[in-house]
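Coming up: chain A.
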Amino acid sequence: MPRLEMKNMTKRYGNFEANSDVSFTLNPGEVHAIVGENGAGKTTLMRMLYGLEQPSAGTILLDGKKVDFKSPLDALSHGIGMVHQHFMLIPNLTVTENIVIGREPKKAGFFNRKKAAELVSEVSNNFGIPVRPTVKVSECSVGEQQRIEIVKVLYQGADIIILDEPTAVLTPLEVKELLKTIRFLAEKGKSIILITHKLHEVMEVADRVTVLRGGKVTGTFQIADTNADELAKRMVGRDLVQLKDRKQTVGNEFLKVQGITVQGKSEKPLLDGITFSVSEGEIVGIAGVSGNGQSELLQAISGLIEVEQGRIELGGTEITLSSVKYRREAGLAHIPEDRYLWGAAKEASVEENAFMGYHRNPVFSKKNWLLKRDFQQIVKKWIGKYSIKAGDLNNNAGNLSGGNLQKLIVARELGHETPFLIAAEPTRGVDIGAMEVIHDALMEKRNEGGAILLVSSELTEIMTLSDRILVMYEGRVVGELSGKEATEEKLSILMAGGTLNESIETTA
Partner candidate 1 sequence: NSSSSKSKEKGSEKKRVALILPEKIGVNPFFQQMDEGAKKAGKEFNVDVKTIESTDQAAIEQNLRTAVAENYDLIITSSFESEDALKKVATENPNKQFAIIDTTVDLPNVRSVTFREQEAAYLLGAAAGLATKTNKVGMVVAIDAPLMKKWTGGFQEGLKATNPKAQFLVNYVGSFTDPAKAKELALLQASKGADFVAGASAVGDLGVFEAAKEKGFFTSGQDVDRTEVDPKHVVLSQLKGTDAAAYETIKDFAKGSYKAGVVSYGLKEDGVGLTYVTKESKSPLNPFVGQANIDKVKAIKDDIISGKVTVTDPLK
Partner candidate 2 sequence: MEQLFDVSLLSSTIRMVAPILLAALGGMLCTRVGIFNVGLEGLIITGAFTAVVGNYYTHNLILAVLMAAASSVLLSLLFGFMTIKMKANEIVVGVAINFLGLGLTTFFLRTIFHVKGAYYNKDMEGLPHWKIPVIDKIPFFGDVFSGHSPLVYLAIILAILFYIFFYKTVAGFRMLAVGFNAAASKTVGIKVQTWQYLAIALCGALCGLAGAQLSLGQVTMFSEGMSSGRGFIALVAMMLGQSHPIGVLASSLLFGLMDALSTRLQGLSVPTQFTMMIPFVLTLLAMFFLKDKGVDQNQSGQQSSR
């Protein structure tokens, strides 16, 4: 008998069906993956299972018994735990506090924090998931936060664990660790639902996989009976196309960064004398374990933080101390790594979000007047080109699914048609279909002579797109490889702070 059965689940938001007639089963000790495009309804299905949303129709059976979850508390008490796509942690609290919250060990109402820390360590050791119980979550890396979330559901005694896109924000190494952990948990008898956009992960770790498209199930397969290509086809509803060819272009150096340094609050500088350049018609990838200064580098180049030393030049003009506005006018566009923090205003409409930057563009802004009608035509084009599911342009951007918002941001920044583009994690949390579109657009820009600085924690992405790859470690550039010579091994060694045996070429 399956551990969990969801029958004919339907969820409506107004007239829109996020899930229609979805059925799904989960066996004990099984890893069951759910894949699907952005907005296919994966998260919605899980939110119903976890009691965060009430289904419009359908039944949930646990061990053959019908259950009805009014709130997460009900789900939790039935042994269902969820690691959310967007972490549900409280940065001001410690790791222990975040893990035990809701089931705190107590004595006469008093919170026994010592006992709590012990219990957390125990769970963490039992399942081989390392966390530091006493530090504040705000000081933890993204990978550690992920582990904290997993320890949290284990601490809660979850038997069925839902992981919603757990790998989207992890470095390759962390992903490897996580997949190991998932297998380990399954062997210990836990049933796991894994939502991901990365099909190789599915092939590696899952027992079965269910594909969703447009809120409907398009099939459930044993991993042995399927392959990544077929899954992709099922997800997208068509064949995937090959990435555009790389055209050979030779251009001038457009972005020049010389010895920039940012100290930050800690002892070690966040950026330590970084020097490199990006030429027209070139994609330069920056690889590195997250937290090694990539974010700061991009913020320094785009003007969001100040550099203390060094010089930045864009297309021949110095921009070291310029405002963001000036830099953008000098030819910089920027796909930010955190789309909710930097890239969008959730409370603003889709149109307003799309407008950012164009309010300065003389085509759409004449003498301080915005030409909204003209602009809407452009947005409609983007929506078509990148197949963005945006609904009404007046809707809040916060209602878009993550992937669709990302596509909107990519479209917006590419639409500026600047000679230089920063692309930070351009496909984070984005489905394969959309990833294809975005990759293709980046390549096209390169081929047209654009200079692109790509930062990604996804090594495959870096390797397929980049002409040159720089590796960052502790605020410094520790190595450079050409796109051709780069391999996952070499990159991993450099990213971990090691050195390659062969002498590393440096550009003159």
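If you want to know what made the cut, all candidates are chains of the complex that A comes from, given by their letters.
Keep this in mind: contacts are C-beta pairs under 8 Å (C-beta built on N, C-alpha and C of every residue); 3 or more make two chains touch, one makes a residue touch a chain; residues count from 1.
Please read all numbers here as calculations on a predicted model, not as lab measurements.
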item: In-complex contact partner of chain A, selected from candidates 1 or 2; value: 2
item: Residue ranges of chain A touching candidate 2 (in the complex, touch as defined); value: 50, 52, 71-73, 76-77, 82, 84, 88-93, 97, 101-104, 106, 109-111, 152, 156
